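Reading through the structure tokens given below for one structure.
Of the protein chains in this complex, all but one are displayed in their positions.
Here is chain A:
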Amino acid sequence: MPSLLGSPPIPPPVPDESHPNRVGGSRSHSPGEQRALPDPNRLAPEDAYYAPSLLKARAAAAAKANRDDSLRTLKGNGNSAAVATLRPLSAVSKPDAEKDVRSVRGTSRRRRRRKGAWKKLLWVKQSYPDNYTDTETFLDHLQRNPRVRPYDFWPLVADSTVIVQHVCSVVIFICCFVGIVQGRVSPVSVVCWGSVGTAVGWILWDAWAKADESASGPERVVEGDTGSSSSSVVDSTHPSGTGQKDSQVQGLGLSMGSSLPGPNRYGDSRVSESISPTANAIHQYPIPPEPSRPLRLSSRNRQRLSTVKSAFLIYFALLGLSPILKSLTKSTASDSIWAMSCWLLIMNIFSFDYGSGEGAGATKFPASLSTNAAVMASTVLASRLPSTTHVFSLMLFSIEVFGLFPIFRRQLRHISWTGHVFLTLTLVIAAGGAVGCTLRGGWAAAVVGSILGSILTALAMGGCSWWLISLQKYKNVVIGPWDPARPIIRRHWD
């Protein structure tokens, strides 16, 4: 390059490390050591070719290293499956596949010393050909199944109770509807029992809230104040349990106050802020800690009052709407109604928020989708009923089952595990009995149905959990530097 002859010393210094991504720590131990104890998380380039033989070697090495047992088996299995899926083409059988890896190392190092180390850099002119593949650095940032968490059987079964509860309540609702349509059950009795249950649930729930308030003492007032203001800005990732309950309180206020019974599963009060400003405003007063006691009690009472008020609002609104709802889909054929309500209920089951309301990433669908689907299903079903009373009862019942019951269930699970299990059991038996009754009629059928239902449910819970665990070995998440990074941004909303 003659034009550059007179220039000042241009060539940039060539760094020692072979890849700028590498941190000093990973370089400290020699590559030989690294090879002797292969990290099962990483795919070495040889894996591409000697999948079977190398896996054996790797598995043996992994067996030597005493790792967490379940995790190892999981990852080991994952490895073989992964290589198989990643490398179906590389079924190249080689006679010298069982070559000692160590000697490979040695020769490659000798050669490298001769030619100067290859660097994983683009701006350095290197004496290696463009298709040179460095055994040491090639794919060294690949990770597989980095965040995998092995499931245990019993916790999984325990967690599946949530789904069972919801499915059972849907089944009970359908059976009630069938009973009403067939004239075997009086709609008024259904709605009365439902309302009694709701009232009992509300009283329990109120008592819990009160106990919770008195338990956390006066400092909670201040925290409640800041908690509510922060829970209106931070989304569902609210860390403190008290803030969670606090927003649960508002959640109920929303679902009653706004004739749109949605279990406020975000756990935030952004929505309620817009709909029921009174409930929120109570919390946003800058209350000084000491003289707040009488004010707080009154706030509790005021909340009760508003709950009762909204309950009556829903009651009368439904009463007024019933004639309209009754004739809403009169012109639609019954077949379409059955199909539609089926789909809507399935949608409800699949999009229902089974999370405990604490996890951040659980919110894939809005909770309103599930509730709206259920309410719409009951609306179209209600239009098949003969009288306004029927329609009103079914609608009220559906709001109780799909709108309020989930909130209660979630709170119950939060408060007492025994109660949760007991409720699950009750629901399973009730659903089984209801199905038996609907199919055959009579108490005998109900008993047989509940027994059968319980057994089937238990089998399904166990079977599905086992299935999920056995499917884990196919898990193969490949993560590397090519994945889009997840930006970490601190939110400030000042």
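FYI, a contact is a pair of C-beta atoms (placed from the backbone, for glycine too) under 8 Å apart; a residue touches a chain by one contact, two chains touch by 3 or more; residues count from 1.
In this section, contacts and distances are computed from a predicted model.
Missing from the rendering is one chain, named in UniProt as "Phosphatidylinositol N-acetylglucosaminyltransferase GPI3 subunit" (options: "Large ribosomal subunit protein uL3c", "LALA0S04e02410g1_1", "Exoribonuclease phosphorolytic domain-containing protein" or "Phosphatidylinositol N-acetylglucosaminyltransferase GPI3 subunit"). When the omitted chain is restored, the residue from A:G320, A:G442 or A:G480 that touches it is A:G480.
Among the residues A:T133, A:S214 or A:S387, only A:T133 touches the chain that is left out of the figure. Residues touching the missing chain, restricted to chain A, are 1-8, 10-13, 15, 19-21, 45-46, 48-50, 86-92, 94, 97, 99, 103-104, 107-108, 111, 120-123, 129-133, 135, 137-139, 141-142, 477-478, 480-490 (touch as defined at the top).
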